[in-house]
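Please read the structure below before turning to the comments.
A protein chain is absent from this complex, but the other protein chains hold their places.
Right, subunit A next:
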Amino acid sequence: MPRPDASQKLAASKPKDGPSKGLIGGIIAAVIVVVVIVAVFVTQANKSSSFAGSVPKGGTDNADGLRAYPDVKLKSGAPTVDLYEDFQCPICNDLEKSNGEQILKMAKDGQVKVVWHLMTFLEDNFRNQPASTIAANGLYCAADAGKAAEYHTKAFAGQRPEQQEAQGDSFTKADIKKYGKQAGIAGAKLTKFNSCVDKGSYNKYVKSTMDKAGKNGVTGTPTLFINGDEYSSSKHKAEYSQLLGTKDSFKKILEKATK
């Protein structure tokens, strides 16, 4: 039996000659390469190697936080507690309500060196820029007036509920000025404080502190380091939970950590 002629069938099932896959692949690869290069440049441009802006009283030359009560003489062997927080962070406010008072009292007595590292990523999360930045800048302005600790308390007391923050209702410059006044800044110092708030005099310091916090490995707030040992939602979870929820638990946890 002769084979039937299949040439028509074969022609019908033969793949069509479209544009070459190499060309289309090449175009896509080129687009990806351009995106990578732009991404790398943007990342590099955002990165400043050393800090070259004004430093508030109690701050450091490399913009790595601000010491609470910088004039207080530390008792010998006093541990260092680095505290990473964002004034818009509700859990930071839990920590503040539970232990803020005790932490400040111990810092004032020289029993512990407290260093605040103000972060600002929540204004990105909430999309309410620059609410975190102006609150952090306010702390540095208040530090120059010698009222950082008082301002810190007042600013947390003024924090809005999370829902409001997420809808864009958060710290304004008028709020920050109010907290400065409530913190006890008065007279010529208040005038200077207000102008510092208006001008955002320490915005560079705020930005550098945020970058520095990232480099220090902090990715959430609040995060504490007791003599360099991390307390967060990922490390020392039990103690961390107590710090957030148990009134005046800080002292005991600190003693246990530094024994």
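In this section, a contact is a pair of C-beta atoms (placed from the backbone, for glycine too) under 8 Å apart; a residue touches a chain by one contact, two chains touch by 3 or more; residues count from 1.
Here is the rule we go by: contacts and distances are computed from a predicted model.
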**Prompt:** One chain isn't displayed here; going by UniProt, is it "Methylamine utilisation protein MauE domain-containing protein", "Na(+)/H(+) antiporter subunit A", "Protein TolA" or "ABC transporter permease subunit"?
**Reply:** "Methylamine utilisation protein MauE domain-containing protein"
**Fill in**
Across A:Val35, A:Ala157 or A:Ala186, the one contacting the chain not displayed is A:Val35
**Item:** Per the touch definition above, residue among A:Ile91, A:Leu190 or A:Ala257 touching the missing chain
**Value:** A:Ile91
**Complete:** Those residues of subunit A that touch the unshown chain are 15-16, 18-19, 21, 24-25, 28, 31-32, 35-36, 39-40, 42-43, 47, 86, 88-94, 121-122, 124-125, 127, 162, 214-215, 217, 219-223, 232-234, 237, 240-241, 244-245
